[in-house]
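Structure below; questions to follow.
One chain of protein is taken out of this complex; the other chains stay put.
Up next, chain A:
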Amino acid sequence: MALLEVKNVKKIYTTRFGGSQVEALRNVSFSVEPGEYVAIMGESGSGKTTLLNILAGLDRPTAGRVYLKGNDLARVKEKEMAAFRRQNLGFVFQDFNLLDTFSLRDNIFLPLVLSGKKYPEMECRLEPVAAKLGIAGILGKYPYEVSGGQKQRAAVARAVITRPQLILADEPTGALDSRASDELLRMFAQLNRDGQTILMVTHSVKAASTAGRVLFIKDGEVFHQLYRGSLANEQLYQKISDTLTVLATGGERR
């Protein structure tokens, strides 16, 4: 059974006074199998963020269904949504979304605290995660005291510490320099090899080329998809670039 199933999702935004309507997603369908590493690509305004918000349960689709492990997200009650998201999803954002009020350790603990976990258990969970992400030495520091790469690694630690079914990453390399980006992508690949399912939205070809599968969204629809197969990162990079060129120059639909 697919871990995530998106079926004919449609999203229409109505402007504040009900005047004009904007179609952000027209008809999106795809699924993600357990252990997969999927990248979703598209230009600004293609509906990537809307899609991610819907997958994250932050927004509801106008039509269509989203299933996580067979659970219909639309059926989850408003009250239980926060807990549901905490238990099943991990998030990594472009701008890290770390709180300056917390040390890195407390930032990572945040979802566990919200779930009512005991302190010793949190410590137990943190140790291996911090070691894997190479932030064990800076856990006591505050976000404003560390570099962007370190911030993003702390954010990844926060996402994985709840042992989520699925990690949703929104432009995770968007605010990083190339070295930090490479490092982060290597960690994503490592996490994926350890069995973590990842869904990443990006418009960085470099980032997408580390994924196992790349979906292209244009004008609110899945336009195309590429499988890594046995390709190396560089080869996948080339294929993605070609696809993007076709997309940009208005090539024929599949």
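Assume a contact is a pair of C-beta atoms (placed from the backbone, for glycine too) under 8 Å apart; a residue touches a chain by one contact, two chains touch by 3 or more; residues count from 1.
One rule holds in what follows: contacts and distances are computed from a predicted model.
Selecting from "Transcriptional regulator, PadR family", "Serine protease", "NADH-quinone oxidoreductase subunit A" or "ABC transporter permease", the unshown chain of this assembly corresponds to "ABC transporter permease" (UniProt protein name). Of A:7, A:26, A:65 or A:86, it is A:86 that touches the chain left out of the display.
On the side of chain A, touch with the chain left out of the figure occurs at residues 56, 58, 78-79, 81-83, 85-86, 89, 91, 93, 97-102, 106, 109-111, 113-114, 116, 118-119, 122, 142, 144, 158.
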